[in-house]
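The structure that follows is given in the form of structure tokens.
One protein chain is absent from this view; the other protein chains keep their places.
So, chain A:
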Amino acid sequence: MEAGGSGRPRLEDYLAVTEEVAQRRFKQKSTRAREASSGLATTKKKKAKKKLTLKKVLDNSGFDKLPPGKANWSNIEVGPSFTPKKKYSDISGLEAPYTDPKTKLRYANSVEYKQMTSMPYELVQATLALRGANVVFR
């Protein structure tokens, strides 16, 4: 940018364009302008070139290669909440203040507890698996 100038283009500015600057400008012209000056006409190419899909842009942006401190599309996502989660019973779905220490199932009242003591092992594990809390032995 001209420092302190009035901004009107001067003859010297035009004449100062060197070969490399001209080449660079030619390369950076839009496809339409370049083809117009060279006499070809390919309008279909221009549309395909400008249309981006976000997926392609994100895949090509290489955000996992950027330094970890720098903000990018994926690391500004907010994390999960820190508020204590409410516990719901595995049997009825009511709010469950109690947890069985042996099987780690949650229950809301004594009626559910009675049912729970008679549950076979497989059923207990299947119920816990619904919550993602079952132990898998490999």
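Keep this in mind: contacts are C-beta pairs under 8 Å (C-beta built on N, C-alpha and C of every residue); 3 or more make two chains touch, one makes a residue touch a chain; residues count from 1.
Throughout what follows, contacts and distances are computed from a predicted model.
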- Query: Absent chain per UniProt: "DNA-directed RNA polymerase III subunit", "Glycosylphosphatidylinositol:protein transamidase, GAA1 component", "Actin" or "Serine-threonine kinase receptor-associated protein"?
  - Reply: "Actin"
- Given A:Phe82, A:Tyr121 or A:Phe137, the one touching the chain that is not displayed: A:Phe82
- Note that chain A touches the chain not displayed via residues 1-2, 5-8, 21, 24-25, 27-30, 33, 47, 50-54, 57-58, 60-61, 69-73, 76-83
